[in-house]
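To start, I am sharing the structure in question, which I have written as structure tokens.
Removed from the display is one protein chain of the complex; every other protein chain stays in position.
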Amino acid sequence: MNKVLSAFVFNLLVWLAVTWTFDPVSLAIGAVLAAAIAFALRNVELEEVPLLLMPHRLLWALLYIPVLFLYVVRANLDVAWRVLHPALPIRPGIVKARTTLKSPGARVLLANSITLTPGTLSVDVVDDTFYVHRIHVPEDDPDGDMERSMGRFESYLRRIFE
Amino acid sequence: MIDFGNPVHLIAFVVMAIGLFFDIVGCLGLVRLPDVYNRLQAGTKCVTLGTFLILLGVLIRFGFDAMGVKALLCLWFIAMTSPTAAHAIARAAHKAGFPLWKGSVVDRYAGSKEDPKGVAS
Partner (left out) sequence: MSPLDYLLLGLFVAAVLCLWRVVSGPTPADRTVGVDILGVLMVGFCAVLTVKTGKDLYMIVGLAWSLLAFVGALALAKHLEGKRYHD
């Protein structure tokens, strides 16, 4: 019951953001739709959402956004340099790296972060092993290098999810 | 509806122009790079950041009103879904056996038990 109610409130907030009006007719339609969706999704389990609402985790999540954004901009400048360079200095390959994160939500976020940052694209996740395509594989110890660059995100994600 | 006398509009336009630069670089990479995975790299990274910055420009231009809030929602959604879609395509392509570029140095995924019919070379 509690879950259906919070889903209803969330749906209504999204509806308000999209329509951006307090017109009673629009509000009534939104309320009916929000209730219908909340009822239809009553059996879907979302274990990680209540966890995310704790204040200190929310704070770390908010801090994570600018950190990630800086890495994304750096990654993009790197890729732009490689694309615009006439000789196309790439050295692609797929490497394998292990993560120490346990929770599924943290792993999903880590895979998405990997895809958006320096020359890396997650191809598959099997249990705790990430297969990552890199646009420029370093000469020595390719797997260890990947694990080190994943470590930067892991310390934040662990504080958010675990 | 943009007025360069207004500093807010000017900042919004500069942010959107930077976004456009990344969009064009991403599409150039899509054309220039040699194989599916490299194209996906350039395409996803640069075009996601480019569109992200263009939507950020809309948010700066309008502030929090009917259009700005929609831009914010759209921005969050693009940032979450675009890497997921790229991941799905890369995985499907590798499972279907599309080969890496011949200059690739290492492929640890090929031959692993999750990818039986992959390009084990």
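In this document, chain identifiers A and B correspond to the written order of the chains, with residue numbering beginning at 1 in each.
In this text, contacts are C-beta pairs under 8 Å (C-beta built on N, C-alpha and C of every residue); 3 or more make two chains touch, one makes a residue touch a chain.
All figures in this text were calculated on a predicted structure; none of them were measured in a lab.
> For chain B, which residues lie in contact with the unshown chain of the complex?
That gives, for chain B, the contact residues 1-2, 4, 12-13, 16-17, 19-20, 23-24, 26-28, 30-31, 36, 39-40, 43-44, 47-48, 50-51, 54-55, 57-58, 61-62, 66-67, 70-71, 73-74, 77-78, 81-82, 84-86, 88-89, 91-93, 95-99, 117, 119.
Everything below uses one rule, namely that only the chains that are shown with their structure count from here on.
> Under the stated contact criterion, what part of chain B meets chain A in this complex?
On the chain B side, the touching residues are 22, 25, 28-29, 32-35, 37-38, 40-42, 44-46, 48-49, 65-66, 69-70, 72-73, 79-80, 83-84, 86-87, 90-91, 94, 100-101, 103-110, 112, 114-115.
> Any idea which chain A residues touch chain B in the complex?
Result: residues 14, 17-18, 20-21, 72-73, 75-76, 79-80, 82-84, 88, 90-96, 111-112, 115-116, 119-124, 126, 131, 133, 135, 137, 142-143 of chain A touch chain B.
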